[in-house]
Structure formats: structure tokens, C-alpha cells
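Removed: one protein chain of the complex. Kept in place: all other protein chains.
As written, the chains take the letters A and B, and residue 1 is the first residue of each chain.
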Amino acid sequence: MLVAILSRLGRLVFVMFGISVVVFLIFFATPGSDPAARIAGRNASPETLAQVRQSFGLDQPLPVQYAVMMKRLFVTQDLTSFVNRGQKVVPAVIKAIPVTLSLVLGAAVLWVIGGLIVGVAAAATRGGWTDRGLMALSLVGVSMPVFWVGEVMNLLSQSRLHHTFLFSWVPPLGYKPLLTDPAGWFKALVIPWVTLAILYIGLYGRILRADLIETMQEDFVRTARAKGLPESRILLRHGVRSSLIAFVTMFGLDFGALIGGGALLTEVVFGLRGVGKLTYDALQTLDLPVILTTVLYASFFVVAANALVDALYAVIDPRVRRAG
Amino acid sequence: MPAEPLLQIRDLSVAFRTERGLVQAVEGVSLEVEAGRVLGLVGESGSGKTQTLLSILGLILDPNAVLSGSVRLDGEELVGMPNRRLRRIRGAKAAMIFQDPMTALTPVHTVGWQIVEQIRAHSSLSNRAARDKAVALLAECGIPDPARVVERYPHELSGGMRQRVVIAMAVSCEPKLIVADEPTTALDVTVQAQILALLDRLRRDHGTGIVFVTHDLGVVSEIADTVAVMYAGRIVESGPVQALFAAPRHPYTHGLFNSIPPLRGPRPARLTGIPGLPPSRGAPETGCAFAPRCAYAFAPCAARPPLAPEGAQRVACFLPGETKQGFRRAGDLAA
Partner (left out) sequence: MTAMPALGPLAPAAVAAEPRPLVRASGLTKRFVTGGSWFPSRRRVLTAVDDVSFAVMPGETLGLVGESGCGKSTLGRCLTRLHDLSGGRLEFDGRDIGALPMRQMRPLRAELQMVFQDPYASLNPRRRIGDLLAEPLRVHRLAASSEIEGRVAELLASVELPADFSRRYPHELSGGQRQRIGIARALALRPKLIVADEPVSALDVSVQAQIVNLFCDLRDRFNLTYVFIAHDLAVVRQISTRVAVMYLGAIVEIGDVDAIFEAPRHPYTAALLDAIPEPHLGIRKARGARLPAKEPPSPTKISAGCRFEPRCPRARDRCRTERPRLEAKDGGTLAACHFPL
């Protein structure tokens, strides 16, 4: 078991290293362009360019450049943005992480629970009205763009219905730290959570329904029926757990991507200064050091979430355990 | 003779509504199983033997299935019984064993968990007591080191061991009837021999009645007391194994025997077999379903032959008695 975990961690570090090299090469070794000019931003003065070259070691061979870059990212953490003069990149990203984590974790809880309920209820009533209703609703959920849902939510909760009992509790847009103001944190995030989760509830509900219906045709389900078990128990104890592989796989991909900045639209709409918003701003000003940092950070979460999913497979399905 | 056998099926029919109209999968099947006895239900694919079996426990869940007739278990009518009450019979009074032990157990739970689940669904035993019982059952079914095996997942066991687990689960609530759908077909012959011996011991020790579906006449001779041969959804011949094996009277039964290469004695240059193909979908509207493949077919076969008593058997065939006498299998009685 320990060996399996260690080998997994080893692979994780290896993949991270690979990604960092690829990202680095894309940013610093693209032929035909001067990385210094891109790091310095638009209309940079010759002095700034020289300063950039010097501080990133751009006059030295590529492996040295890579080492300098990694050192400034992870060891000294003094990577500096030249577009927003003097802004330290790493602290800015670290400050944005709790916001994104809060948003995505809360939404993930909602969409996993919601997806399970929708999927199981639809599969249990297959062909019936509940099933058809849920599938229609989930299709609506999947088709509505997140930013549009967010704007409508804002319109209702911040202005149109803000004075009714429904939404009077909603605080102004923005993030409240969990540790200093737990109630404010919760209130500020409820509507972003729901907004972000709607799409995924629809998606995950549909996936689970399809897999569950397939599982319910399996021989072992027939065995469970022949044992005289109630249909609800067959569905929940024999069906659902055997149908979660696709669900969990998708979750790993989506969760990693969202934490890594994929929740950009939601963050922008609700004025949350998370990693997505940071990337968004950096893209608008072509702030290379920030983009590089957030891309690396995002890839870390995608890889980590996948490792988590692999561990979850083993929990869900004993057949995976021995394969290691 | 007891007033009523353990299982009594009368005029059972199963049909499926399809785009091409009603397809008759099982038609007018009547069977009986006494306590402690084994009925071998023989047929090829599409003969309706599995549907007959599933309908005993009300396990045909297709909403397009139309069921009629009567299935009485221990004096209780099962056809038309509400699902809630049927559930209390399934797994308790009547248990089922399926063909493929590789897929018949839920992969994500230990085998102990699955046996305990069944025991507790039908009794008020504590978790602990049910677990002890599961271990005892596994031991009775010939599993070495049962206390360890209860903790194992199905994929960690071989096919033969899994089938023993399935059987242990089936007998966990001391059922009066076991219905088994080709329980040894997916197993190797040496393992099959062990499983047949196990089933034989269980029925002798507990007086369980068994309906044993198979396509293998060898297995029938091994385990069954009575046999019913199905073709295209109907029973074409039934009777005690002794009589039917010594002298099959239906040309189809005769053909089945002739299709099996012998394991001893001279080898025939060619197997006689049966020409043509089994009908793919249900029985024809009129006439004998076997007539198109039958070497003896004659004019009367355009009508449907009734299953009529003939010697110790019941046969659905219009052929004159002396022709059928000719199907007597030479050499068998000597062996």
C-alpha cells in the first residue's frame, strides 16, 4: 500500500516537472519572439527590457533560465510583474487561492449531491414523468451559459428582488474570508455556488442516469432481485456504487480545471478575486509572469485531482485495488 | 402420493409485445417438482427454458411481457401476486442460481456482505449471527478457509468458488425450491462435477426441490429425476429420466441424443444430428414447431400435436407408436 502511494506521488512529481518544462518552453523558447519583450509588456522602455533580461537570466542557456524561473517561483517567490509595476506574482496567486477554493469546493458539494439525486431519481423512474421532467430540466441546466445565469441571479438578488424577503440577506458582491467572517463567507458564496453548480448537476445527473440504467441490466442486479431485496436497496447498494466510475472520472477533470482557473466566468460575474479573475486580468494586459504562474498552478491541481480520482477508484471498486 | 407437489406449473405462457405483434416465448407449459427431487429442463437457445424459469420467481420484468397460467409453490399461487409479497418468497422460499458466476455477484461488495444481506433480508438475525451463518454456509458448500473467503471480493475467487458462493447464498434461507439456470455451463468439467455433487448433497440433506435448466443431456442424466424437453416455447417430451433416456419418443429428443458425440464405443463416421436451425423467435402459429426439421414429418403435423401420455412419458407428436419405439437407444441398458 505504502509502495503504491509513494509510486503514485513519484509519478505526480514527474508529471508536474514535465508540465513545467513544457510551459516554460512555450513561454521562453518560442522561436521568432523575444521573451524579454513579452515579459516586460507593451511599450516597454529599453531599460526595462535590459532589467528583464538580467533578472530572468535570459542571456544564459535555456536550462539555466528554467532553473532561475523555478527558483523565483518556488524558493524565493519574488517573481515580479512588470506590467503592474512591482506586484509580486506568487503572493498574488496565493491570496487568490482561498477564494477559488471556497467557490469551487462549495459548488462541488452541491453538484455531486445534486447529480446523485437527479441521476438516481431519473434512473429509478425510467421512462416515467419524473425521469422525463428531470432530464428536461437538466438539459436546460446544461444549456444555460454560466455568465448569463450569474447575471440573472445578480439582477434578481442584488436589485429587482433584493428588498423582498427572498434575497434581502444577500450581501453586496465580493468575497469575505472564511476565518474572520464565516457567516459573511457563506452568504456571499451561496448564489455563486448555485450558479456554478447548475451546469454540472445537469451534466452529472445525465451521466449517472445512463450508467445506472446500464448497470441495472447486469446479471448481479438480477441476482439481487432473486434474493428478494427491495428495489430501492438494489438501486442504491448494488447499482449506484457500480456506476460511479464515469461520474468520478468527470469529477476529477472538472474539479481540477475549475480550481485551476476554469471558474473564471463565475468569478468575474460575482466580483470574486480568485485565480480565474487573476488569469483573466493578466491575459488582458499580457502579463506573462502571472500567466505562467497561474498555468503552472492550474496544471498542479488538474494533476492532483486526477491522482485523487485514482485513489477514489480504489475505494469504489475493489477490482482496481490490486492492479496498483 | 402427496396432495400437491412442491412446485406446480399449469399452462404457463409468456408472450412479448413487439413491433411485429405478440411473440410467444413460452406456451402452455405444465411442470411439477416434488420436494427433494430434481427436474431437468432441457432445450436449445430460444426454446423458452430460461423464460419459464424466470417466470417462476416473477423475475420477468419487461413491461411488454404478458404472463398467463398458474405457478403454485407450496400451495401458494405466484402468478399475479403483488411484487411486495413475491419479494418475501424470492430468496427465502425459492432461490435462484444463475449461469455465469463471473457476473452474478456484485463486484463492489465482499461475498460475506452479499450473503449476510440476503439472510438479513428474510430474517431478524443480527449482523454478527448472519455473518457466522455465512461462514458456516460457505463451509457446507465446500469452500476451504471460509472465514477468510467471506472477506474476499468476487473477483478474487475462481469461477468454481464463485459458483459455490452463489449456491451458499441461494441456500442461506433454507429454500424449499431452487431454480438453477445452467449453473455449470460456464465451468470446467472437473469443477462442474464438484458443483453437481454439491447440489445433489444439498437436495438430499435438506429435501430441496430443484429445477435445473441445461442444454447438456449428460448433466441431466447425472442429476435429474424427471426431465422435460422444450422446443420453440413448448414441452415436446417429458417423463422420468430412466424411461426417457432409454427410449426417447419425440423425434427432437431422439435427434438431440444423436447430436452428441459418444465418449466410448465406436465413433460414428458422421453425427446424425438434426438438420436445419432452431426457430429464432417463438413458436409458429399453427402446426408442430419441429416439423420443418423433422425427418418423419407427415400430413398430420400441420396441426399442433398435444402433449399426450405415452408409456411412462408424455409426448407431443403424431407419429405412430411403433415409429417412436424405434428411437430406443441401443446399448444404453447394457451400460
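Observations on the model:
As a convention for this text, a contact is a pair of C-beta atoms (placed from the backbone, for glycine too) under 8 Å apart; a residue touches a chain by one contact, two chains touch by 3 or more.
Keep in mind the model is a prediction, meaning the values are calculated, not measured.
Of the candidate positions B:Gln8, B:Ser68 or B:Gln194, contact with the unshown chain belongs to B:Gln194.
In the complete assembly, the contact with the undisplayed chain comes from B:His215, out of B:Arg72, B:Arg120 or B:His215.
Although one chain is not drawn, the whole complex shows that of A:Val3, A:Val75 or A:Leu179 it is A:Val3 that touches it. Of B:Arg20, B:Arg84, B:Arg128 or B:Arg270, it is B:Arg270 that touches the chain left out of the display. In the full complex, the hidden chain is touched by chain B at residues 44-45, 142-144, 157-161, 164, 188-194, 196-198, 215-222, 241-242, 245-246, 255-264, 267-275, 277-278, 280, 329, 332-333, 335.
Quick note on the criterion: only the chains that are shown with their structure count from here on.
If each chain is reduced to the centroid of its CA atoms, chain A and chain B end up 54 Å from each other. Note for the complex: chain A touches chain B at residues 218-220, 222-230, 237-238, 241-242, 316-319, 322. Residues 57, 59, 61, 87-92, 95-96, 98, 100, 103-109, 117-118, 121-122, 153, 155-156, 166, 169 of chain B touch chain A in their complex.
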